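A protein chain is absent from this complex, but the other protein chains hold their places.
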Amino acid sequence: MAVFDSIHLFLQELIGAYYMQLIILVGINTIMATSLNLIIGYTGQLSIGHAAFMSLGAYCSALVTLHLGFPFLLSLLCGALFAAIFGVIIGIPTLKLKGDYLAIATLGFGEIVRIVCLNLEITGGAMGLRGIPKKTNFVWVLLAVLFTVFILNRIIKSRIGRALVAIREDETAADSMGINSTYYKILCFGVGAFFAGLGGGLLAHYIRFLHPKTFDFMKSIEQLCMVVLGGLGNIWGSFVGATILTVAPEMLRSVADLRLLIYGLVLILMMRLRPQGILGEQTRLAPFFSQKIRNLLQKRTRTNT
Amino acid sequence: MFIQQLVNGLILGSTYALIALGYTMVYGIIELINFAHGEIYMFGAFAGLLLVTVLKVPFFLAFFLAMALAALLGMTVEFLAYRPLRHSTRLAALISAIGASIFLQNLALLIMGAQPYTFPSPVEAKVYQTPFFTISRLEIIILIFSFLLMIALTLFIQRTKIGKAMRAVAQDKDTASLMGININQIITVTFAIGSALGAASGVMVGIYFRTVTFSMGLMPGLKGFVAAVLGGIGNIPGAMMGGILLGITETIGAAYISSQYRDAVAFALLIMVLLLKPTGLLGRPVQEKV
Partner (left out) sequence: MTKRNKKMFMLVGVFMCLAMLLAIAGCDSKKPANGEEGTVVKIGTVGPLTGGAANYGINVQRGVEIAVEEANASGELGDITLELISEDTGGDWSAAANAFTKLIEIDGVDVIVGAVLSSETQAGGPIAMEAKIPTISPSSTAKDLTKGNPYLFRNCLSDEVQAAQLAEYAVKELGLKKFAIFYTNNDYGVSLKDAFEAKARELAEVVAVEVFMDGDESFKPQLTKIKESNPDSLYIAGYYTEAAKIAQQAKEMGLNVQLLGADGLCNVAYIDIGGEAVEGTYATSGFYPDDPTPAVQNFVTAYKNKYGEEPDMFAAQAYDAAWIVINAIKSKGPNPEQIREGIAATKDFPGITGKTSIDEEGDTIKDVIILKVEGGKFTRVR
């Protein structure tokens, strides 16, 4: 994996460590947002406990690296699978719940995970888990993002994806068409949690430190914002949402005091202007922007003439 | 000790119940989780504090003035952040509510700073000893006030014309509007009452726990929300029950299981209740129309 490291270092030299770090965090958040989009946007199940799956993946992969000395790829996989198991476990009982009741149950699950991590011996408890080796770099994150987007895209374009959308639109009708909604909902939670765990593992091996505090319900809410802001049911939208909500707080650092004030206002304004998200459900990324640019050019030529 | 813990839980629970009422009323009418409610609770506490300490308004008056001011804020937030989104998806409205919550919290930080403010005590501290438990005078006042407010709210919704209209809107907006009910007006009134109750809770908690800070709305906001869901969101007696049940579970959990898992016990109870009764304790099962 020395090749990965040298590519990473070369690029870092080119753009600077700060922007490199931002890109890596955008990547990790993209994984989080796209996987949450599968649950919320495609299957229509409102989950606000996604950060819990992230923390499960982060802790599991960090612990197998630290105690069992697993290679990076294997420990990432362990973390993701561990989170996926919990995704299935939380998926089964929540099948009965709908809408906001499901949301609050996932929130409760997330808080329980956080409190348990805070009190366990093996997670380092309130002292946090430290000494995780730094293994995540640009190439790993890029590969992980591509893998996530590829797999999610395959799922969405397949029969499974159509079944998920059918469940979102009308579960009763889907059931009567012979779609086993129970099976698909569990599958969707499992897959979503798998990628959330992957994102967590990448974060753990990047920052080299873990503490339960960061994986609280505000983190889940932040990820929800990325999905809705980008556009529900649109993988590219999640990428756009994750990018904006990762970069915006950093860019707003120069206004110090007003940073979060503006952040809150931006959320309200964006929803008011684009309630369907920046990219709607059907919009594709490249055509969307080329359309915008074309509009802009047209307007300019019109004013010029 | 058990009875003492029950009393502790009852007092804690009654403050949750008042917050939960605000969530539940708004949810009952427009099916929106009003994320900014915790911040309105914080605003109410600050308004009460400033009225008492800076403007030297008597406590009793300050309490009701704070409620009125919070009602105004609630209506403003509804008008600016929620009304334009009434016909978009519910998730868009939820994000807008989150934005409003972040905005209000940081506005308070900017204006009031991060330090905790001390709320002067309106009554002389006095503790009553009974054979089974001890209770302070302030706690008795808080209990009485919370219950009076809850009874007043129930009467308002059951007996008055506006209350009737609120129930009608909650049941079916379109039909209610055909019956000549002004939907916008009813929603505004709902936000006003819900926010006023949140502020009442904020002031009482401020007096009881003696401090007011800009971030005080976060945890109680979450707990109030959980209490509302526990009782069946949209259901007013359910919110009261949910609040008190949550308070008692927390104290009993801390006492007999482990104080480390105090909050986890509360959330575990929530999940268990939802698994047994997916729409909360008093929530009506949703009839799906096919």
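A and B label the chains in the order they appear, each numbered from 1.
Assume a residue touches a chain if its C-beta (ideal position, glycine included) is under 8 Å from a C-beta of that chain, and two chains touch if they have at least 3 such contacts.
Computed from a predicted structure; not experimentally measured.
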Would you indicate which residue among B:Thr89, B:Thr154, B:Thr188 or B:Gln260 is in contact with the undisplayed chain?
B:Gln260
Determine which one of B:Gln5, B:Asn235 or B:Thr279 touches the chain that has been left out.
B:Gln5
Please identify which residue in A:Leu68, A:Ile92, A:Ala126 or A:Leu297 touches the non-displayed chain.
A:Ala126
Which residue of B:Ala170, B:Ala192, B:Val205 or B:Ile271 touches the chain not shown here
B:Val205
In terms of residues, what is the contact footprint of the unshown chain on subunit A?
16-18, 21-22, 25, 118-119, 125-128, 130, 134, 203, 207-209, 211, 213-214, 249-257, 259-260, 266, 269-270, 273-274, 292, 295-296
Listed in rising order, the subunit B residues that touch the chain left out are 1, 4-5, 8-9, 11-12, 106, 109, 113-116, 118, 125, 127, 129, 134, 136, 205, 209-211, 213-216, 218-220, 250-252, 254-255, 259-260, 262-263
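By our rule, only the chains that are shown with their structure count from here on.
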Chain-centre distance (mean CA atoms) for subunit A and subunit B, in whole Å, is 31
The residues of subunit B that touch subunit A in their complex are 27, 31, 33, 80-81, 84-85, 88-89, 91-96, 98-107, 110, 222, 225-226, 229, 233, 260-261, 263-264, 267-268, 270-271, 274-275, 278-280, 286, 288, 290
Counting only contacts in the complex, subunit A reaches subunit B at residues 40, 46, 93, 96-98, 100-101, 103-105, 108-109, 111-112, 115-116, 118-119, 172-173, 217, 221, 224-225, 228-229, 232, 257-261, 263-268, 270-272, 275-276
